[in-house]
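The structure under discussion is supplied below as structure tokens; questions concerning it will follow.
For this depiction, one protein chain was excluded, whereas all remaining protein chains were kept in their positions.
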Amino acid sequence: MSKYSFLDDYSEGCHPNILQALVDTNMSQQTAYGNDDYCRQAKDLIREHLCTDDTPIYFIAGGTLANLIIIASALRAHESVIAVSSGHIELRETGAIEATGHKIITVPPVDGKLTVEAVESALTSNSHFPHMTRPRMVYISNATETGTVYTKAELQALSAVCRSNNLLLLLDGARLASALTADINDLTLQDIAALTDIFWVGGTKVGALLGEAVVIPNPQLAIDFDFHIKQRGALLAKGRVLGLQFLELFKNDLLFELARSANESAQKLAKAATDNGFQLAATTESNQIFLILPNSLIEHLQERFEFYIWEKVDDKSSVIRLVTSWATDESQVQLFIEAMAAANEAA
Amino acid sequence: MSKYSFLDDYSEGCHPNILQALVDTNMSQQTAYGNDDYCRQAKDLIREHLCTDDTPIYFIAGGTLANLIIIASALRAHESVIAVSSGHIELRETGAIEATGHKIITVPPVDGKLTVEAVESALTSNSHFPHMTRPRMVYISNATETGTVYTKAELQALSAVCRSNNLLLLLDGARLASALTADINDLTLQDIAALTDIFWVGGTKVGALLGEAVVIPNPQLAIDFDFHIKQRGALLAKGRVLGLQFLELFKNDLLFELARSANESAQKLAKAATDNGFQLAATTESNQIFLILPNSLIEHLQERFEFYIWEKVDDKSSVIRLVTSWATDESQVQLFIEAMAAANEAA
Amino acid sequence: MSKYSFLDDYSEGCHPNILQALVDTNMSQQTAYGNDDYCRQAKDLIREHLCTDDTPIYFIAGGTLANLIIIASALRAHESVIAVSSGHIELRETGAIEATGHKIITVPPVDGKLTVEAVESALTSNSHFPHMTRPRMVYISNATETGTVYTKAELQALSAVCRSNNLLLLLDGARLASALTADINDLTLQDIAALTDIFWVGGTKVGALLGEAVVIPNPQLAIDFDFHIKQRGALLAKGRVLGLQFLELFKNDLLFELARSANESAQKLAKAATDNGFQLAATTESNQIFLILPNSLIEHLQERFEFYIWEKVDDKSSVIRLVTSWATDESQVQLFIEAMAAANEAA
Partner (left out) sequence: MSKYSFLDDYSEGCHPNILQALVDTNMSQQTAYGNDDYCRQAKDLIREHLCTDDTPIYFIAGGTLANLIIIASALRAHESVIAVSSGHIELRETGAIEATGHKIITVPPVDGKLTVEAVESALTSNSHFPHMTRPRMVYISNATETGTVYTKAELQALSAVCRSNNLLLLLDGARLASALTADINDLTLQDIAALTDIFWVGGTKVGALLGEAVVIPNPQLAIDFDFHIKQRGALLAKGRVLGLQFLELFKNDLLFELARSANESAQKLAKAATDNGFQLAATTESNQIFLILPNSLIEHLQERFEFYIWEKVDDKSSVIRLVTSWATDESQVQLFIEAMAAANEAA
């Protein structure tokens, strides 16, 4: 019997609605390169959430690709991006941003998040012009790389510091659906469009086979954006594959429903952990859970489950990371909880 | 009633076998980033064609992405690529190669193909070192951008001139299945692996939703290749989507069967054209047909069909391009042929 | 006895006035990075020629460096440059422009020059957006790489086609002094500032040790230009070395006097050639002479002179290139002329 994986939120294929739509539309002839009916309809559905008719939207096959296209399109060669040192573009993209010629200026995160103070400090320490790059963009992720979620007040403050310092604000939304359905969230997609210059809504981690939707509220950043999609190799011949998925995900807000379900599984696991006397290494705000467990229990759990051992706490315990998703099997969550409870009783 | 399109070979979704495989495997949990069972199995199937156990193979979501990753990975900053002026990397990739820092040296094609003489001429006229880049790679497409196909003798000669001049040979196989099933073809996948340093087999144009398989016979070029896939944003979280499609395409040589079918449709159209007294603007070798038709007939055909008007011949006639595919509806081919026949009779 | 060289216009050191200025100012303490008194004074002198008070001017140590900084600063990643196929950026800069990420679109030259028709043709054949780069800049050299010179009418026409097509016009003036003192010239520095967006006046080939002055009439292109100078490694700590040289070159128009002298030497050589019955392979407009000479005479001349054999004409004769300069020794010119006369008499 193989193990059940809580390793990530992209271990399965896609939501059944998407599969069905692929089947239903398969032999329809469509214009290539994203000029098909499904892309058009998906964009309209997304724009309903933004309460606009014409915000430019593009679909791109992956997050690193989206980030590098956005940054390469938006910045002149001497301009740089401010990000937290735990940011995806800094830590997990193999120098993709630098490969387009741009420096990333890193600052320490607070709870995984970028703060106004950190932006101001980056501006101060990067002002010896022209011997330093000109900071021109701020990059944040929501949810963050450690699963925390920005509040409206936090995003408003970041947006304000950006606007008063001529900085563009980019929001990486690989797990945006998860953030927007978190218990502590008070932001809407419309807020995000109002407060950022460009952002993207991830599909891959919330039930799509692949695909992210780049939304460009700042019209200046939309100029010739499609050239950059093509130049970086991201213009799919069958763009319909991306459009169709976002059409399904935004139909009846399926995307948010799936994210909410993932968050609820995370809350169950987090609550069960504390109920059984185990500590959380970080507050569970979206679909990532960081638990401190005894090593003996970890070894026991590893017989039936896959998950990351995040870091050592002391000789007897470690932090593990669990990720829940749209596809999480609730019976497996239950088994995991029972194993924690049994361990607690035995102790 | 909407028109039937002969515009390209990527207007439909995917072959039903692929759809079925997506359905069948959907909820299976798989390791991310191309380390899944389907990628592994697909690579093994492809290697059977190469008669090797270990040739490195990677799946990438598009042709421009494949080309830019290969070139950026293989070349040092001062090295350049020789290609025909009609080559895809020169004409249809929005400067993707230059965006990675590399110059393309162009030479005139002969029947869409690169010749040994052209390679030698490029070497001669790019030898004023160090004031010129060092030519280090040769890029060809098979089938070419105009649908012609390399013979074994031609590829052997190109391979030889490359090897004797320390040039790497890259073959862009966006339509390789179509080339290898052309009537005049005498090459096998194994030949191609023996004669090139790196090549890719396109999936998008022969029934996949997306995906190209990069094969690296030259082990030097495989070193750290995966870093470049990630750096250019092409490492899909759900790499299974690519692996699964190639698994289906190479099962029972479906890929070649589909390409052969497309070629046969092309031959039917070409033969019917000449049978009815119309000229071909180029020999039909794979799945592209270039016909010279009277403008009046073209206008008539446009009422029911979509296709590109390639270029003007004279005041009364033009070249049109038709592309057939795995999905081509034979009844529509028949209707097109009947329209030509009717026009012929009327004339 | 060593041979006298007509190989190029940068075989000697610098004009004595520059040497003297280096000696005179040597121990003066000056602010670094181009913020010294000499740079300031040199810019003011140049601006007098432009009849402006504030046109931005920067000094850069070489021509390739100037070209790559200008292009990298001015263009977005998807934008490209139109140039003749014989252009310096295409043929003699080791892919420097591509190394900054930009494609060069080449068109055939007419007498070494770019024509309006060629620009229009490049625009037409590069309009399949977004699959092609967006042409955004036009690059010309005056004098051209083959020594020809643009007339005012020609430059006005190029300027007009650029402005009506949203193209920036860059003029590479490595030999601009030579062009502006050519017999057929009817342009002034002020004209050039009015008709281009950015241009540079070469110092290296007209008596400086090194240095080119970049002039930016289009204020949009001056924004943050200094960052690009630094980013590409061209911000000299002792910027005074460049400023001082341009100060001397522009004092009493020394630069133009030197260029005129070089042109006169060229005219003498050209006239003597035709007087003695030899043909010119191109009209001598500036300081390059392309002569067709019998191979026997060439061999004889090679005993005392160095020059390039440009190309074979037939079995008995070849084109040679002579370059004159500010430093050309008139007695050597005389000896060369005498050798031609003697050969003519002997024939």
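Letters A, B and C name the chains as they come in the text, with residue numbers starting at 1 for each one.
The rule is short, and it goes like this: contacts are C-beta pairs under 8 Å (C-beta built on N, C-alpha and C of every residue); 3 or more make two chains touch, one makes a residue touch a chain.
Given the structure is predicted, the values throughout are model-derived calculations rather than measurements.
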| item | value |
| --- | --- |
| Residue touching the undisplayed chain, where the options are C:Leu65, C:Ala177, C:Ile198 or C:Met340 | C:Leu65 |
| Residue of A:Val116, A:Met132, A:Ala157 or A:Leu280 in touch with the missing chain, whole complex considered | A:Met132 |
| Touch with the omitted chain, as defined above, among B:Leu7, B:Leu22, B:Ile46 or B:Ala72 | B:Ala72 |
| Contacting the left-out chain in the complete assembly, out of B:His131, B:Lys271 or B:Lys312 | B:His131 |
| Where the unshown chain meets chain A, residue by residue | 77-78, 80, 91-95, 98-103, 128, 130-133 |
| Touch list for chain C against the chain that is not drawn | 2, 4-5, 7-8, 10-14, 16, 19, 22-23, 25-32, 61-62, 64-69, 72, 93-96, 99-100, 204-205, 209-210, 227, 230-238, 240-241, 327 |
| Absent-chain interface as seen on chain B, which is shown | 72-73, 76-78, 100-101, 129-131, 133-134, 224, 226-231, 235 |
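One rule holds in what follows: only the chains that are shown with their structure count from here on.
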| item | value |
| --- | --- |
| Any chain that touches chain C and chain A | B |
| Central chain (distance from its CA mean to the mean of all protein CA atoms) | B |
| Rounded Å distance, chain A centre to chain C centre (Cα mean) | 52 |
| Rounded Å distance between chain B and chain C, as computed from the means of their C-alpha atoms | 43 |
| Contacts with two or more other chains, residues of chain C listed in rising order | 77-78, 100-101, 130-131, 133 |
